[in-house]
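Here the complex is missing one protein chain, while the rest keep their positions.
We call the chains A and B, going by the order they appear; numbering starts again at 1 in every chain.
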Amino acid sequence: MAGKSGRTIAHVPEKSVKKTLLCWESMLVVLFIFINIFGQGISPNYQASNVLREMPRYLAEMFLMLPMAYLLVMGEIDISVGATVCLSATVACMVCNTGVPFIVVVFTALAVGTACGLLNGIILTKFTELPPMIVTLGTQIVFRGIAEITLGSGGSVSLQHTEGFRAISGRVGGLVPYVFFVLVIFAVIFTVVLAKTTFGRSMYAIGTNRQAAYYSGVPVQKYRLIVYTVMGTMAGLCALFLTAYLYGANTTTGKPLVIKKGVFTAEEKGSRRPMSFHEPLPL
Amino acid sequence: MSEYILELKGITKIFPGVKALNNVSFQLKKGEVHALMGENGAGKSTFIKVITGVHKAEEGEMFLNGEKVDFKGPKDAQAAGIAAVYQHPTSYPDLSVAENIFMGHEIKKNGIMQWKQMNEEADKLLAQLDADFKSTAEMGTLSVAQQQMVEIAKALSTNARIIILDEPTAALTNNESEKLYRIVDKLREEEVSIIFISHRFEDMYRLATRVTVFRDSQYIGTYDVDGITNADLIKAMVGREIKDLFPKPEVQIGAELLKIEGLSRTGFYKDVTFSVHAGEIVGLTGLVGAGRTEVVESVCGITRANAGKVLLEGKEIHVKKPADAMNLGIILLPEDRQRTGLILSWGLGRNVTLPTMGKYARMGFTDDKKEREVSKDLLESVDTKAVTIFDPASSLSGGNQQKVVVAKALGQKMKVVIMDEPTKGVDVGAKAEIYQIMGDLAKQGYGIILISSEMPEILGMSDRVVVMCNGKVTGELKRGEATQEKILELAMEKSKREEEGR
Partner (left out) sequence: MKEKKSIIKMLTGSREASLVIVLIVLCALVSLRSPSFLSLQSIADMLMNNTIIMIMALGMLCVLLIGGIDISIASTLGFTGMTVGMLLKYHVVENTFLLFLIAIGMGTLCGALVGLAISRGKVAPIIATMGFMYIFRGLAYMVSNSEWAGADALGSFKDFAQIKVAGFSIVVWIMVFCYILFFIVMKWTKFGRTIYAVGSNREAAQISGINVANVELRVYAVMGALAGLCGALSVSIYASAQPNMQYAKEMDVIAACVIGGVSMSGGRGSVGGALLGALVLAVIAKALPLVGIDALAQNTVKGIIILAVIILNVITQRMMNKQNLERREL
């Protein structure tokens, strides 16, 4: 069946260097460099090495931004991540203090996070009428509440067996923390999956027109469940590295993360790639 | 006093980059029903918006009762007695009918809303229109036809002397349209002047005395309805002759593809049975709300049926979601292109490959180059009027959007294609092209279910007509024996019987 009027439709994309350079992501890279230069200019204390010392904490938090970008692209949100981090950190510390091998601790942290994410996902996919904001607000209170119960009246727990955590908080050459490399690996995976796979394309389809995506055969609810669960797993990973940095957990662990979810990523909804991936690029 | 209640001269409206209206003129007599026709994108809607003050024309003059007027906004037009009922009811679904009617000109005393008075007034207006609902009903719970009635009541509540109806019958079934016709007749008796836009010739013949045709943003002419033939009118609208509106090919009908057996879903349809053969076009018709769309939605896994079987090539299938249906070779092209058919902000290419992207991908990784080639071929095969495959779907006219929706189904080997109202809101030229594609698909051995409320389309294209009424199949007619009367009778059978029984 050929075109009846012989009309042809162009199908080769225009490539423009200017367009690539002027995109939002490049702007952020420029901004990042600018802030660094500016910081160094006004204060001699602002040194790359200082930034590096403080880095593990921020890098750990960036694990959350990766799946959060997926959620935002889909037009969803997870307010409970901070609480999930708190709960997995708490449980991980408790388990660690019983003296089990470190690998068990790692799996516990990831499992707790995954379970939290899975719960969000199940509620949201079984009761599709509910807005994610409200459900995750509710689960946030619950997760943090459970952490509070676990921590007891003291409200905090300190690590007694720090070997494992010390191992993962090490630095290559005494400068670049391991967490950086782990993060880069994950950032690459998340970026590639979002930009280059059918799964990533489906994220955008769901975010732009959920109905049309569903009618076109995109398994919307399955994908939502997957992303919420991965969100939880990454929160568990974040908890692990945060604990390695803080040597313990308390009721406020992950508290500021409640809403800190990559301000930049949100604006990107439905357009191109998530923003956050450019932030770990400084070195 | 001039002969015309409304006269527009030399109207030109320019949007960035395009002339939406080019030196257009128009005259409306008092108490006249005047049809405004033309293909989609001919400038009718823009013209209406100029009259109602939503857009301001760059050039040209407008006279109301012989006096020159200059509207600064919709409020001015409203004050001058011009009201418009737009294509998609612009109502507030969460508010009551009375609130909808009086939105913008509420009855107030010292800044306090007088609900009682407004409800009474609204009920009076609704009674005038023979409405079967109350002023306190929630707008969102009403049918499209009822919502339209509210919009007309709203126009009347402003004491409008000129009422503009923009495609009022597009979403209505035949007997709902009939009701609308009666309302228009009533308004005409009250000396209200009416402009209406429609793609349906029945509307024009039934109501209008004169018809004005626009084409490509230009005024083509005004004709007396009695003095113009269908063919001439189409020629005026399209600019060329369309020889055969329904190019139904002769196809050897093959084996049975899809069989629906006793399918039921509580509250929507009951005990539905019919089948589709290879190369056959089955017209599924009935009034809107008869359960046609609901049946095919269950077949395609969008909703679940409670009872009954669906068989594909003799084997029972269990479809849980649209993806399952597509894997089996059944695809639904939904009625609402904007909401469920397309992702409007996406390029055409991506839209076309959305259902099949897994096929071109390797281990989940997309192959952009191949996808571009495939989508180019598919879009060309349905003759889409587009420049590149990167054009956003929103930039196309309704007819071309529908072609893109069809192209989505062609990316993989399908067995059954279900088209839900494929020509709704599509202009004559594009309609013929869509029928052409439909015929071609049948020739290739696809089984096609065509859901439509438009009688000529059903009669013109189907090999077999299945009529539904109130959730049940009330009859099946072969191509030779189907007539408009027979279909209507079947479509309304139940409700008639009910009335007699009471």
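FYI, a residue touches a chain if its C-beta (ideal position, glycine included) is under 8 Å from a C-beta of that chain, and two chains touch if they have at least 3 such contacts.
Bear in mind that the values here come from a model prediction, so they are computed numbers and not experimental data.
For the options B:Glu32, B:Glu99, B:Asp203 or B:Glu433, the residue in contact with the chain missing from this view is B:Glu99. When the whole complex is considered, the residue among A:Thr84, A:Thr114 or A:Gln140 that touches the unshown chain is A:Gln140.
The residue from B:Arg161, B:His199 or B:Lys270 that touches the chain not shown here is B:Lys270. Although one chain is hidden here, its contacts on chain B can still be listed: residues 54, 73-75, 78, 86, 90-95, 99, 103-104, 106, 108, 111-113, 115, 266-270, 470-472.
Mapped onto chain A, the footprint of the missing chain covers residues 77, 79, 123, 127, 129-131, 133-135, 137-146, 148-149, 152-153, 258-259, 263, 266-267.
What we mean here is this: only the chains that are shown with their structure count from here on.
Chain contact summary for the complex, chain A toward chain B: residues 1-5, 7-13, 196-199, 201, 205, 208-209, 211-219, 270. On the chain B side of its complex with chain A, the touching residues are 302, 321-323, 325-326, 332, 334, 339-346, 348-350, 354-355, 357-358, 361, 364-366, 372-373, 375-376, 379-381, 383-390, 408, 436, 440, 444.
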